[in-house]
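The complex appears here minus one protein chain, its other protein chains still in place.
Here is chain A:
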Amino acid sequence: MDCYTANWNPLGDSAFYRKYELYSMDWDLKEELRDCLVAAAPYGGPIALLRNPGRKEKPASARPVLEIYSASGVPLASLLWKSGPMVSLGWSAEEELLCVQEDGVVLVYGLHGDFRRHFSMGNEVLQNRVLDARIFHTEFGSGVAILTGAHRFTLSANVGDLKLRRMPEVPGLQSAPSCWTTMCQDRVAHILLAVGPDLYLLDHAACSAVTPPGLAPGVSSFLQMAVSFTCRHLALFTDTGYIWMGTASLKEKLCEFNCNIRAPPKQMVWCSRPRSKERAVVVAWERRLMVVGDAPEGIQFVLDEDSYLVPELDGVRIFSRSTHEFLHEVPVASEEIFKIASMAPGALLLEAQKEYEKESQKADEYLREIQELGQLPQAVQQCIEAAGHEHWPDMQKSLLRAASFGKCFLDRFPPDSFVRMCQDLRVLNAIRDYHIGIPLTYSQYKQLTIQVLLDRLVLRRLYPLAIQICEYLRLPEVQGVSRILAHWACYKVQQKDVSDEDVARAINQKLGDTPGVSYSDIAARAYGCGRTELAIKLLEYEPRSGEQVPLLLKMKRSKLALSKAIESGDTDLVFTVLLHLKNELNRGDFFMTLRNQPMALSLYRQFCKHQELETLKDLYNQDDNHQELGSFHVRASYAAEERIEGRVAALQTAADAFYKAKNEFAAKATEDQMRLLRLQRRLEDELGGRFLGLSVHDTVTTLILSGQNKRAEQLARDFRIPDKRLWWLKLTALADLEDWEEIEKFSKSKKSPIGYLPFVEICMKQHNKYEAKKYASRVGPEQKVKALLLVGDVAQAADVAIEHRNEAEMSLVLSHCTGATDGATADKIQRARAQAQKK
């Protein structure tokens, strides 16, 4: 372990920086990096190289090649650049490659070189060409800033939601600025540029000259500037070899450094850790790398090869043709444990554990020492934390072993930090693997979150690993495994060389009915790739019909959509499809489709009934549904037509329809109604009063009530009113008139078809007992008792009942016997009953 701190380099008194190798690159680069346009994504992201970037003097045949590699140098994509000359490359936060062309068009590629989309940075850029471009990251996403040939800046703060902003002019700017950068402050993107000895800050409203506080005199030009990863700090490199470091707001100077190298550096980036007080920048020249900070001496490294710096959250990645290294400030926990002669609790614990393994008693001594100070919990915590910051699994293990060893001597040490660290490290080691090539540090991983990491694995099509991680971390299915499977399926549908059946089957086999997987999303993707048939097959697996319909409509499978919608039972969905169909098909086809779907048909009919009556008629016509057509016209004759002619005409149409429907009854009834209407009209004209709209019955009644007996008789004959009804009708009407004479005459006109009980009833209703009695005698024998009871002649009723020897009638009479007056009658019946029983 003596050599463990060998690669530690002190910067000043308080901080160490170390550089270690992540990968040895075997990407077989033919060119030097300096001959390429290079872009590397942060968070251990991929590297894009454009070889032979468009140089005008080169012949057109030597087209540039765009290559994409993982951070470990595994080739991911390679394509011949056929578009216009490229100025700048950069990765968006979603790991999409943005390629800025000279004409201001930005082409967007996926990680695997698949073209996604393109957009233009505007006309002004197109006219003046792009001089320089930067891709930068803000909290909203990734932005593009462009310096045009006219020395104006145009930027978009978020390429996902493209809003171009032309920055104000810099007064007196005649040539390109010596250096410039984008800065994000207060959620707004600014541009800082250097022209000669002056600095200007551009925001979207104004251009203001700024001066860094405490800048050393004698500066005539700025050669390089760098904004830190978190946009909080700014470093400036001047032509005097002087470096100013301060806050990005330019309000405060942190420190300065004079490196005495006047050559312009190739790159300058910040190297700091979150929550660390140390500030340092890394400056790279052709063959030299220097870490400088608040210390009189910087740390120098020699670069054997052409290298490229990638700023990270907690350090700097440096890659060249052969290696990929990471340079960072040694974290506190590691420093405490590994610093030479450190007496920190973690250091002691590590030592104790080692002695314990050697079966040496010193283990106990160390342990006691920690325990006496009561620092064992801190010691364990330190070891756990330090393990997180170690790149090499061996070192992680020995630190974790120490932590685990220390934990044994603690009563109540919550295990979750230890467990979680073990899990995290397993995940990190897996993705740092050369084949995967995502060299995330622990801090970066925590910042990125597991969800984003999974997304990135999915983006690299590393589905099995992603699923294993989900299962290992026991993520809920919906967020974890199902999401990844869905992505896998979306990728699968793009494999054009596999047949639709095979793809659909493969997808269904893997996905089954995993919760949270939306087959319709996958189908939408398949449709997006032009595989409509596959999309339909996939939709078959979608359990929610509601989800199937919109896509089917989009694919112009409206009829299928209709049956799916009907299956779903959601009438709204059916209706949506119907309206879609209505616009898409001609009327005839639309109606035909409806005919085969009764549920949709009735839904549409309901709608038409309220909204489009004419369509309803057409619908019935189309179906030859004469019955409904007839009803439709009958309804119209009441609802829509005011004039009698209109009503009759509507009824005529209805009658015709009913005949066609072979519904003679309805046809006849309708014709009767026409006849009645005409007649009523005539009656109104001749007699006045209201007749229109009355029923036959009411018309006759009205006539009798107004003394038009002749007409009433005529009408009754015309409309074949049955005798019984006529008698009832007449009786009721005459009783209403209280025309007792006429009633009597009527009763004697011939034998009543309704008997004479109704006469009794109706008289009693009008409380005319005298008249009632007249008819009671004429009531037939079956109803005699009832009639007699009605007129209140209980005694006689009893006699008749006894005579009839009818048990039911006797009880009926008995129930009418009230009080003392009918006492004798009641006795009589009782006696008769007793007699009947004897027999």
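Keep in mind that, in the parts below, a residue touches a chain if its C-beta (ideal position, glycine included) is under 8 Å from a C-beta of that chain, and two chains touch if they have at least 3 such contacts; residues count from 1.
In the analysis below, contacts and distances are computed from a predicted model.
> Given that one chain of this complex has been left out, which of "DNA-directed RNA polymerases I and III subunit RPAC1", "Vacuolar protein sorting-associated protein 33B", "Serine/threonine-protein phosphatase 2A 55 kDa regulatory subunit B" or "Aldehyde dehydrogenase domain-containing protein" is its protein name according to UniProt?
When "DNA-directed RNA polymerases I and III subunit RPAC1", "Vacuolar protein sorting-associated protein 33B", "Serine/threonine-protein phosphatase 2A 55 kDa regulatory subunit B" or "Aldehyde dehydrogenase domain-containing protein" are compared with UniProt, the left-out chain turns out to be "Vacuolar protein sorting-associated protein 33B".
> Which of these, A:162, A:201 or A:669, touches the one chain of the complex that we don't see?
Candidates A:162, A:201 or A:669; residue touching the omitted chain: A:669.
> Of the residues listed, A:79, A:303, A:599 or A:832, which one is in contact with the missing chain?
Once the missing chain is taken into account, the touching residue is A:599.
> Of A:71, A:469 or A:634, which residue touches the hidden chain?
In the full complex, the listed residue that touches the missing chain is A:634.
> Would you indicate which residue among A:83, A:276, A:532 or A:571 is in contact with the undisplayed chain?
Within the whole complex, the residue contacting the unshown chain is A:571.
> Quickly run down the residues of chain A that touch the omitted chain.
Against the missing chain, chain A presents residues 515, 543-544, 568-572, 575-576, 579, 595-596, 598-599, 601-603, 605-607, 610-611, 623, 625, 627, 631, 634-635, 638-639, 665-666, 669-670, 672-673, 676, 693-698, 719, 721-722, 724-725, 728-729, 732, 754, 786.
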